[in-house]
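All protein chains but one are shown at their positions in the complex.
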Amino acid sequence: MHTPDVQPHEPEARYTDPIRKYIVIYLCILALATFQFVIAYSRIDGTAMFARMLFVALAEAGLALMFFMHLWAEKRGFLLFVVVFTGFVLLAMQYGWTDSYRMEVGAPYSQPKAGVVQQ
Amino acid sequence: MHDMSAHAHVAHHAPPTSFIRKHIFSLDHKVIGKQYYGLALLAVFVGMFLSWLMRLHLGWTNLTIPGLHLLSSNGAPGNVMTPEYYLQLMTMHATIMVFFVLTTAPFAAFGNYFLPIQVGAEDMPFPRFNMMSFWITFAGFVVLVSSFFVGDGPTLGGWTQYAPLSAVGSVAGPGEGSGVVLWAISIALFCVGQLLGSLNFITTTLDMRTKGMSLWRLPLSTWAWFITSVMGLTAFAVLMPACILLILDHVAGTSFFVPSNLVISDQVQPHSGGSTLLWQHLFWFFGHPEVYIAIVPGMGIISHVLIANMRRPMLSHRTLIYSFGALAVLSYMVYGHHMFVSGMNPVSSIAFSFPTLIITIPSTILVLIWLGSLYGARLRINTASLFALGFISMFISGGVSGFFLAQPSIDIMLHATYFVVGHFHMVMGVAAMFGIFAGTYFWFPKMFGRMMNETLGKVHFWLTFVGTYCIFMPFHYLGLAGNVRRYQAFVVDYMQPLVPVHRFITVAALITGAAQLIFLYNLIHSRFWGEPAPENPWQATSLEWSTPSSPPPFDNFGGKLPVVYHDPYQYGVEGSTGDYVMQDSPEQIETVRDEG
Partner (left out) sequence: MSQADLTMEGHPAGLTTGIPPFSIPAKKMAIWLFIIADAATFAACLVVYGFLRNGAPNWPRPFHSITNVALMTFILLTSSLTMLLGVRAAKTSDKAGAFRWTIITAIGGILFALLHVREWLALIAEGMTLFHNPWGTGLFGASFFCITGLHLLHVTGGVVALLAVGIRYRGGRYNADDLEVTGLYWHFVDLVWMFVVPFVYLLNLAH
């Protein structure tokens, strides 16, 4: 357990990481970004493509969050706070999706009808 | 001893000397807190006035109210209210009350004033953001009120501003034109203001606590403000883009919230492809946390007030805090219970109903702790503690109907009736107001150095308490009898017998409203001519009563930050000061602490 007498602000080792480490992470993110373009040109259906892209984007964002933004080097409590809190709020926002599917099923209201005269 | 000083990075600003810097564009959290309080006071009287007009009209439908036309260019021919005018009043009443009173007063006003003092800080870490927060909020209020005098008057869409009528412009009728745009601008501004406030509140609580002030040693009011600001951080961040999209639908021809082939006023609207439910999802994702943003600070305040007057801590400090936290978490998972009748996916109704029933558990725990702590306590009866008791009473009376409304099958029948109006007015409207009153009577001596008049205060309490029940209990009856809300007249036969009930409510509302003038008089009179307040009139323990003077000096503690030795509520112990020990008193005592 962390004792109160320890300097809460450790010497900032994380900023003196070897540049090589940064470059490796940068290249990883770049590779993942490229991979997304590859997915975009692969012949798979929309849902599968979306799922894969989301997965790769989350991996990219995770790398950026942990190492570019140094979240990995912060206290675990803070890491958990940011990830759990943000993740919870963003997940809670997804409730509405079912209604978007119903909008599609709910045609003809979702598409312009040919017979309707625009005034 | 650790040397890392959390205060090192804070800009120590010197006390200002010019009038403008001291009273208008002040960086001092105490002045900003008072400014927020003043704004809320102004707003609450505007909002109450609007409700009077509505009530008068509901009681006597053809009543001529002189000067009615002044508030809307075309809404009141012959000074008799039109349906549109009634809805405009309703919308403005709700918007002003929810945003500019129930959010600003208990959260922004008292939070600004007392959160930094209760954690033992000189100021917030970002005084400039704090100042901007107030002035942006103020600008939002000005924009909102200006809609009375612009174009076809203020919006009539309700505080929820449901699309599509709010999104298509004035073709949807008077009050759907510029009023909606001004409303959306005002609310977007409000969101920015509260976002800045939340940043300050959270960083103050986490980083500005003085030596010895652990998180568990924070008073309950501070915990409530802290949890509220965490909620506000993400809730307002979602409402803001929603408002901007609404403005775009309105002025730029986009169709986010307008479906295809919509016919309004016999015209097919040029929009296509949008979804009205999308607006509701975005709005209520903010809207439900907002309800807790309004009520949780009140819960914190009344707990704080009750403890000082019971002379002993709550049964469980921690459980109260955990319950606040549980409310905050659950508030993000229940918003769909506002949409049971919206035509959303029926599966979602069940998904939202379940957490809605769950959220009654932390609410019930809170009530049980309050009642259990009060049981057998020798409560000092003063205006502040009376209002705190009133809060609990309102919260229970209004909350019980929540159990019914949480179930979609019952809600579908009651949703569009006065039952819901009665429910939310009691549980989050008036209850939060009682929290504000309790806070005002309790903290006024610290804020202004003078006592408020207790006799007037008690008169104010009893009139308000009885009056509120007279107004809002019959609402439940009206709702069960099938009285539809948002109607400005009762043209249907079965509603005719309900008119006397409405008249009774109107009379009660006028009297209760007039009782607030007693409060206003008490406030102004005591501010200038009240009895000078002693340092610690309530013999309370938390840090706001340790400041060297009332009101506290510019840097709160007179150049020296306090050191905290005790839990916040050390009452009922033998101390050199009596039956209590201040948080910053270095005497050794056996800590009064609950087991939880």
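Which chain is which? They are A and B, in the order written, and residues in each are numbered from 1.
In this section, a residue touches a chain if its C-beta (ideal position, glycine included) is under 8 Å from a C-beta of that chain, and two chains touch if they have at least 3 such contacts.
Keep in mind that what you see is a predicted model, and the values were worked out from it rather than measured.
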- Query: Which of the displayed chains are touched by the chain that has been omitted?
  - Reply: A, B
- Have a look at B:82, B:203, B:393 or B:407 and name the one touching the chain we're not showing. B:203
- Query: Which one, B:216, B:403 or B:494, makes contact with the chain that was left out?
  - Reply: B:216
- Item | Positions on chain A contacted by the hidden chain, ascending | 1-5, 8-9, 12, 15-17, 19, 22-23, 26, 29-30, 33, 36-37, 39-41, 46, 49-50, 53-54, 56-57, 60-61, 64-65, 68-69, 74-75, 77-78, 81-82, 85-86, 89-90, 93-94, 96-97, 99-101, 103-104, 107, 110-111
- Item | chain B residues that touch the omitted chain in the full complex | 1-2, 4, 6, 9-10, 120, 125-126, 195, 198-200, 202-203, 206-216, 233-234, 236-238, 240-242, 244-245, 248, 252-256, 271-275, 278, 281-282, 285, 563-565, 586, 588
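Following the convention adopted for this analysis, only the chains that are shown with their structure count from here on.
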- chain A-chain B separation of Cα centroids, rounded to whole Å: 34
- In the complex, chain A touches chain B at residues 4-9, 85, 88-89, 92-93, 95-96, 98-100, 102-103, 108-113, 116-119
- Note which residues of chain B are touching chain A in the complex, please. 1-4, 230, 234, 238, 259-261, 267-268, 270, 272-273, 275, 277-278, 281, 285, 329, 332-333, 335-336, 344-345, 347-348, 351-352
